[in-house]
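With one protein chain removed, the remaining protein chains of the complex are shown where they sit.
Labels A, B and C are assigned to the chains in the order they are written; within every chain, residues are numbered from 1.
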Amino acid sequence: MMKNRDTRLTIFLLIPVLLVLVAYVLYPSLRTLIESLHKDGVWTFSHYSDFFTQESKTNLEALWNSVYISLLSVLFSALIGIPLAFIFNRYDFPGRSFFASAAIMPIVLPSLVGVMAFMFLYGETGLIPNAIKDLFGLDDVPFKIGGVSGILIVHAYTMYVYFYMTVSSAIHKIDPSLEEAAYNLGASRFKVFWRVTFPLLTPAIVAASLLVFMISMASFSAPFLLAGGYRVLSLQIYFSKINGDMEVAATQSVILSIVSISFLLFMRWYQNRKDYRMASKGIGAHRSEVSNPIMKWSLVVTGIIGVIILLLPHLTILLLSLVPDGTWTWQTYPTVFNGENYRLLFEDPNVFKPLKNSLILSVVATAGNFVFGVIASYVLVKRKFVGKSFVDILVMIPWALPATVIGMNLIFAFNEPTIFSFGQILVGTFWILPLAYFIRHIPLVVRSTNAVLEQLDDSIEEASRSLGAKWFYTFRKVILPLIMPGVLAGTLLSFVESVGEFPTSVLLYTLSNRPISIEIMNQLRMFNMGQAAAYGMIQIALIALVLFISHKFFGVKAEKSLS
Amino acid sequence: NSEKEVVTETAKEEKPTLEEKVVVYSPHGKDILSKFEQQFEEKYQIDVEWLDMGSQEILDRIRSEKNNPQADVWWGAPSVNFDQAKDEGLLKPYAPSYSSSLAEGFHDPEWHWSGTSQTPEVIMYNTKELSKEEAPKDWDELLDSKWKDEIIIRYPLASGTMRTIFSAMIYRDFKDSNDPAAGYDWLTKLDANTKEYAANPEMMYNKVAKGEGALSVWAMPDVVMLKENKNYPFEFIIPESGTPVLTEGIAIVNDSPHPKAAEAFYEFVNTPEAAKILAEEFYRIPTRDDIDGLPAWITETEIKAMDIDWKVFQENSDTWMKHWDENIKSGEKEIKE
Amino acid sequence: MASISMDEVQKAFGKVIAVDHLNLDIQDGEFFTFLGPSGCGKTTTLRMIAGFYYPTKGVVRFGEKDMTRVPPEKRNTGMVFQNYALFPHMTVFENVAFGLRVRKVSKAELKERVRDVLQKVRLDPYAERQVSQLSGGQQQRVALARALVIEPEILLLDEPLSNLDAKLRDEMRSEILRLQKEYNITTIYVTHDQAEALSMSDRIAVFNVGVCHQIGTPSDIYNEPANDFVARFIGDINLWPVTIQHVQQDFLLVHIQNGEDITELTVKNTTLPDEGDQEKKLALSIRPESITVSSQERDGVNMIKGTIEEVHFFGSTIHLVVRDGELTYKVNTLNNGGATSFQVGSDAWIELPSEQMRVIPIVSGDSS
Partner (left out) sequence: MASISMDEVQKAFGKVIAVDHLNLDIQDGEFFTFLGPSGCGKTTTLRMIAGFYYPTKGVVRFGEKDMTRVPPEKRNTGMVFQNYALFPHMTVFENVAFGLRVRKVSKAELKERVRDVLQKVRLDPYAERQVSQLSGGQQQRVALARALVIEPEILLLDEPLSNLDAKLRDEMRSEILRLQKEYNITTIYVTHDQAEALSMSDRIAVFNVGVCHQIGTPSDIYNEPANDFVARFIGDINLWPVTIQHVQQDFLLVHIQNGEDITELTVKNTTLPDEGDQEKKLALSIRPESITVSSQERDGVNMIKGTIEEVHFFGSTIHLVVRDGELTYKVNTLNNGGATSFQVGSDAWIELPSEQMRVIPIVSGDSS
């Protein structure tokens, strides 16, 4: 292709994207790769051959389990997230906006405390099974979670949010007349959903599937806490690392990444077979008024009940935070409630420091994610260039690798001066954490932005440019507002994730930027379940506040482009 | 930390020899650390900054900060961790003023670390479920089939305590036979009785407390602490045949930014007064043999320490644990639907 | 059983009333056309029939059955959307096959029918294309094919041919008519092409800003417009405010103000408006093509001499504007060689045949 302004623009946009990716994703990852190819100081594939020929097959078993759990996690998350997105975006009922926001609360759950809340709720001695047992006078608890089912429940619970958010933002972009056309051709409600709406959501669903698949592959807390010894690859990596086999850990990480990337390539292929740009003539945003009241209200009731169930773990944390330490040990139900934990917490003059740190870190990292994500996504979706798949893979790697591996990569890469860190040693400084958050959450914003961008009719951009708007102006005034819901979905997710981020934080935090998740972890380590829960509540409140504010201030704008 | 401004003002005149602050990495938790921070700052007028995190994490972190160390003192970790760090050249040797009061096993021969407290591993049981008489008295009694599905064990790979216990079980035979087979066999039987491997201590406590299981094995100070401070229905039994006793220690980080202050802190946390506080308030059994007036639960408990060559532990425990993980841990237990 | 009736239907969007007081009765198998200016409520009405909007007031019936709140998928209507609404994730073939798939038509028959209809809309070579790779007109034809292939009871066509060239439009028109007659499909057609409306429809409804002004056969509408809006909207027309001077057995004597002067004309009596309408202002109407024009002097009733002010060449016809004093007359004549003798500025004699003129009430506010 000849050089022209458009290719130049592509290159101009691509360069910063590539720079960031190479510096902070590729370069550190290569170090892992290199590590995995070393044994006793010589280059070799022996770690890989060991992986597959190992006698006890534990690695293969773990690999298989990981894939299996991840696929099921995708399935279950989709089964919760997509219907909820529908109910809360397609039907209007009192309190809709509250429930719609509340539905993303699971992601707010601090990972360890969250999983423990689950155990308190649904474990063998959990509140719900025992309550049912006592209520109906059963001999045994009717159910309990644990093992694979436990992992899956926790995964579905925390990860459906990815589906919920991406699908929510994409639903609004669907031209309602397409669904109308399908109804008109005689398709039943289900058919319309299955044959038209659902396929049109493909970009969003692909995005969410990728995010969920990869995060389950790399998921740590849930298998660690719930499965006892159930073998998954992410745990194997952790144990290899604990056992000091860094090279084996690296090998396992590389294999995990390869599986995730294969999934990515498969999804890309699947999505690219078809076209999702809604290019009908004119703006067909006649809101369909079709509704069957019984159906509607039953859906709505389901949705509301769903959200209440989704909020139970938060309520459990609230409960835990109100129970003073040592008063709920062997008892089935707690008996004493007071603000003791909060009092202890607030007696510490530094209680707000981690909060402030978390906020600053997250804001800095998320701002970076926003800018980078939008540009990268635009380049990936709307521009042509060779090596797109490669860039796409780079974008997803931070999600495919377990967080601890990312943390280790960063340590390897930046505990010596490099050009990418402007000749500074980053490890041990304030900036390493926001950088880590930024890298971790690149895929979130890029993917969720991709999802809406894929649906955008190109002629809108063309119209703007033919009216004389420069690319950047067009981007700011036309494209960005249109894709805002998707961008915001991703940004919000990445912000929320940053606030709660633990696995890389624990490797990289310093005295000056110690975030709230570390604080919670430390309380837990000291068996202060109550104070940890109280801290968790503060974190939840903080995130809820941010959600509320962003809803108030950005929501208005985003909504407008939705109508 | 926050007091920095206040502290730095006065620090200059009083103790000009110390640096302006000392950075401590420790798993001891906020309660202990705040207490000692406050006392140290009062005495030396310099700032104490601490990061509390798991001992494994400290090791990782000191390793990753090798090129520009941030920490001065590493306070609290089983001696094996220190040995490992020592081998990697992460620690600076320092013989404290009280070195004479430390027994042979309580410090590194080259003084790269020294012990501050000892942690015997014990059998823990739920007092609501079992009486003292019913409870097993020794390791081998755990294998009795009546405890089937009554034992809840912290998943051992990620836990120093559990690794120590499991390794010790193997070591009992290994030290003579040089073959872990008998130990593996023992662990297989334990596995058969084990109801569940809890992923973290909190879950384990919770499950034992609520009676999902009645027994566990764990570190004694923690059990005491849970019982005394948190009202858990726990009691412990020191196995008659002897139990591994971990030494927790303190060390100074190589190339630490504040070496003088580090030494001061090193000394400070193992003064007799400090050791007494630790014992009384935080259930830590001191290593120093020159401390009087210790609480009854220490003086009255007879601890029969297993004779352990920690070097052997350090060399083999990874292999043993790996073997356990891959070959012993029962497959059914992991998938509890 | 596919007659449609709408009874006092109103549709409001917030404060905007898109359709008001609409009463329609469309017979089974009828070809019915909605005609009206942009934004007058045609699409809205169609969408109420298809079931995408519920009327704010009023009732929609198919046959005897109240369909007002029946969901669209239960109505067995086929619709061509004004914006096509093609499924972007499907190929042309899949788009067209969608309705048949839903109806569980067998694989073989489905293939057959889709191929068939694609052939009819001249798109058989494009069956496997993604719709985004089609031109505007091709997309429109996919939309048409998709609605036709299911042979619905009711066909709702919202400007289905607006982006096609004249030839193709002709072909599609006959295809629609053929299908409509063959399967006796009640068809509602929205178009802006009056010739199309007049030539295809059994009956036509003329709308303006949410109100239906006249319903009737094409020649009713064309030759006997109910009021000046309809007259003006359908085809070109000459309209002058008029006062009735004298009512005779067969003829009316009417006066048109021509500046200071008055032009007196005789008009056939049959067209006198109803009593009620006589209160309103009246206008005299005559179609431009009903006026005969000659460059030679002629004589007769309603014969007026003027000068040619404008000449427009329109392919087969020529449109003239002839001025007499303050009055201008629009005149259309065939472009048959001789017509070239009409030159701007030259004299022309025009005749307004008395049986071609109508006196009708004025309803529009302005008189542009």
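Please note the rule applied: contacts are C-beta pairs under 8 Å (C-beta built on N, C-alpha and C of every residue); 3 or more make two chains touch, one makes a residue touch a chain.
All of these numbers come straight from a predicted model, not from anything done at the bench.
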| remark: Touch assignment to the omitted chain, from C:Thr68, C:Ser162, C:Ser295 or C:Thr328, lands on C:Ser162
| request: Would you mind spotting which of A:Gly41, A:Pro94 or A:Gly468 touches the chain that isn't drawn? | output: A:Gly468
| message | So one chain is hidden, and I want to know which residue out of C:Gly39, C:Gly63, C:Gly259 or C:Gly325 touches that hidden chain in the complete assembly. | response | C:Gly39
| query | Which positions on chain A touch the chain that was left off? | reply | 2, 4-6, 9, 279-286, 457, 459-460, 462-471, 473-474, 477-478, 481-482, 560-561, 563
| remark: For chain C, residues touching the missing partner are 13, 16, 35-39, 42-44, 82-83, 133-138, 140-141, 158-159, 162-169, 192-195, 198-199, 218-219, 222, 232-236, 287-290, 292, 312-317, 332-337, 353, 355-356
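Basically, only the chains that are shown with their structure count from here on.
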| request: Using mean C-alpha positions as chain centres, tell me how far chain B is from chain C in Å, no decimals. | output: 91
| field | chain A and chain B, separation of their C-alpha mean positions in angstrom | value | 36
| message | How many angstrom lie between the centres of chain A and chain C, each centre taken as the mean Cα position? | response | 56
